[in-house]
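Of the protein chains in this complex, one is absent; all others appear in place.
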Amino acid sequence: MKVAFLGLGVMGAPMAGHLARAGFDVAAYNRTAAKAEAWYEEHGRAHGARVAASPAETVEGARLAFLCLGDDPDVAAAAREVLPVLPEGAVLVDHTTASPALARRLAEEAGAAGKGFVDAPVSGGQAGAEKGALSIMCGGEAAHVERARPAMESYAARIVHIGPSGHGQLCKAVNQICIAGLLQALAEGMHFAGRAGLNIERVLEAISGGAAQSWQMDNRARTMVADEFDFGFAVDWMRKDLRIALDEARASGARLPVTALVDQFYADLQAMGGGRWDTSSLIRRLTDAD
Amino acid sequence: MKVAFLGLGVMGAPMAGHLARAGFDVAAYNRTAAKAEAWYEEHGRAHGARVAASPAETVEGARLAFLCLGDDPDVAAAAREVLPVLPEGAVLVDHTTASPALARRLAEEAGAAGKGFVDAPVSGGQAGAEKGALSIMCGGEAAHVERARPAMESYAARIVHIGPSGHGQLCKAVNQICIAGLLQALAEGMHFAGRAGLNIERVLEAISGGAAQSWQMDNRARTMVADEFDFGFAVDWMRKDLRIALDEARASGARLPVTALVDQFYADLQAMGGGRWDTSSLIRRLTDAD
Amino acid sequence: MKVAFLGLGVMGAPMAGHLARAGFDVAAYNRTAAKAEAWYEEHGRAHGARVAASPAETVEGARLAFLCLGDDPDVAAAAREVLPVLPEGAVLVDHTTASPALARRLAEEAGAAGKGFVDAPVSGGQAGAEKGALSIMCGGEAAHVERARPAMESYAARIVHIGPSGHGQLCKAVNQICIAGLLQALAEGMHFAGRAGLNIERVLEAISGGAAQSWQMDNRARTMVADEFDFGFAVDWMRKDLRIALDEARASGARLPVTALVDQFYADLQAMGGGRWDTSSLIRRLTDAD
Partner (left out) sequence: MKVAFLGLGVMGAPMAGHLARAGFDVAAYNRTAAKAEAWYEEHGRAHGARVAASPAETVEGARLAFLCLGDDPDVAAAAREVLPVLPEGAVLVDHTTASPALARRLAEEAGAAGKGFVDAPVSGGQAGAEKGALSIMCGGEAAHVERARPAMESYAARIVHIGPSGHGQLCKAVNQICIAGLLQALAEGMHFAGRAGLNIERVLEAISGGAAQSWQMDNRARTMVADEFDFGFAVDWMRKDLRIALDEARASGARLPVTALVDQFYADLQAMGGGRWDTSSLIRRLTDAD
């Protein structure tokens, strides 16, 4: 089956690679051509994939087209080029973390032209993309999700159809809201422990099996304490995601006091030059003053 | 071996029961006699335990004495009565969540009289106490912790010696700091999802295997959404624990902005009549205005 | 001199009235015609003003055109209709609290067409508009501000040229940032005093001459305590203004932790049905739980 993949960044490149490896006939595209070339050498050539010269060309004849770009304007621009060319009956799947409003609008536009649209943001990070073990949260019509599922299974450990268009993005927003405050709490705990002179390994041994446990505690507490942030999910991306969440909350009447506060703390990190640090770097705001 | 247990409340009663069941010669005491009687019927009689008439009498001849009381003044008062009577070489173990400063003072007083003191707050809640599966975080001398370990094993799944006196309490404070902000983040996530009309089961299916995962998400997200809070760890207790954490931070120079804020949100719950609700009730502050 | 005024709401109506009274030849317009009629009866007829049938007609032949609408989209829509018709050399003055980005864009568009644009948000509230005692903070070219000044003086006590286009709106954002946190602090102080049973009059007598003094304390503390919020500057407007401030901070790298938090508290008030309450109603979030 012919499929298209646009956006060969940190996430998109390994995802498109899994598609090719799984036997799909992949046409790939990246704005910066060098990345497309690198992708072709690493993932494409050996599995019969090809690199296309433009977004429009990428989706010609494709049954499925995937996007994994940066933010709303990128997705809107790509969709503008891609939707008219995408064959009728094909489905456009957007893996970018973008706004629910954009997802709803694109689903409508696609629908009006007899095409499908699924908002399908992912979680699992670079490691999940490389291992092909992402979680994908989908918004859209069930039929469209099912049509995209076999392809997505090449890079996903879990694909959940959350609800109608936009619900994939809303679910991702829930994910980020839960993480932001949790990470700040973990940072405060580790900072407090450091100030008190506690042995962190023993603290984690004592508390990580109980009510304070979290994926972040299991996977980030030690690197936080070791002051290592040169990996993972970047602060700049987190701010984008929290902006989406806070805008949506404004529209729906939800109140997110700690999320709004931690978003400002992430802005502190950006001002400290930490836009590319992992989101667990919140502890840096506390230790840097020391 | 003769052991004493003072404080047969929600946590202490099952803990003392486990001691008796494990074959320790238990003398138990509770300020309110009715609870001591109930304990005797449920846990004591069948295993040869007895109820004592006063704190002092409880610890006569004991090699180990355990406290599981409410707050600093309660522990200070009990220690005043108990320490002079406790035999030399015996160890007083305090399972109350109390201040590190009190732990340090009592360890000194006990030490000066040739006795041991271990601050040993627990986590795992009522369920953990009943199942005998608590986590215990110990502060004090290794020799004292080791002397108390066999008895504590009757109700603990995990006993960690964190460090010198006070470090047990400090570790518990870390635990509570991590929980407070995490729960508020989870509450905001669930509240946001509710406002957006998401299917919560599917949201949890999609996100609870990833970076947003936490014990609280696994065990409290559904009850939060179902508005069930009549169980678990009470808001009033949490406020006491956060007071200890915030006071200690003041002394050590640690900064806990989100913890301080969530502590005030817990005060909102108390003003709403929720002092006995489970700590996950933070979502109530958000939904009640709806 | 012929001048146009579009937007005869709470603020615009008395402002346009002052212009007519000061002898300007006013053409006025309001989307909802009934308000334009009412304005004509109250302010227009006696001073030779007239009501126009469309935005375009309003500005025909005008040397100055004023807008006092709601939010960005309203201003953008009005400007689209008005700028092409506005005579060359005329100046469009926007009194709406809107975004600095929009102001910069409209200044450019106007400039390209040989017309002037001044962003000129006001402070002073309904009372200030009625008394003709507003403060106006202007962004744009000095020559354009000066051309508009004589007309604006009919309703302003103070007109300050802050800087280039957008600086009027940015100055207004500073104003709102300073107010939001200040009002929450005042609400907490009054709430604390109430809980402590203090005599508020004496408290204010003691502290309102010193370092805690503020316009809000002088003018809102008593109404806060009396639970009166049916007047003044509405929570809904404040949320719009804080959205502008927070968006701008995101762009400029400024950090506004308390502003972001209080913005969420204002969302609590909206959820409580208080979108039209005065901004001092923050105390309601504290007292309602009582």
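Order of writing sets the labels: A, B and C. Residues in every chain begin at 1.
As a convention for this text, a residue touches a chain if its C-beta (ideal position, glycine included) is under 8 Å from a C-beta of that chain, and two chains touch if they have at least 3 such contacts.
Predicted model, so just to flag it, every value in this text is computed and none were measured.
S.K.: Based on the whole complex, identify which of C:50, C:80 or C:195 touches the chain you can't see.
M.R.: From the options C:50, C:80 or C:195, the contact with the absent chain belongs to C:195.
S.K.: Of the residues C:18, C:63, C:161 or C:284, I need the one that contacts the missing chain.
M.R.: C:161
S.K.: Over the whole complex, note the residues of chain C touching the chain we left out.
M.R.: 100, 123-125, 128, 135-137, 157-158, 160-163, 167, 170-171, 173-182, 184-186, 188-199, 202-203, 205-207, 209-217, 219, 233, 245, 248-249, 252-259, 261-262, 265, 286, 289
S.K.: Name, in rising order, the residues on chain B that touch the hidden chain in the full complex.
M.R.: Output for chain B: 239, 243, 249-250, 253-257, 260-261, 263-265, 267-268, 270-271.
To be clear about the criterion, only the chains that are shown with their structure count from here on.
S.K.: Just give me the whole-number Å value for how far the CA centre of chain A lies from that of chain C.
M.R.: Using C-alpha averages as centres, the distance is 39 Å.
S.K.: When the centre of a chain is set as the mean of its C-alpha atoms, what distance in Å lies between chain B and chain C?
M.R.: Comparing mean C-alpha positions, chain C is 53 Å from chain B.
S.K.: Which residues belonging to chain B are in contact with no fewer than two other chains?
M.R.: 261, 289
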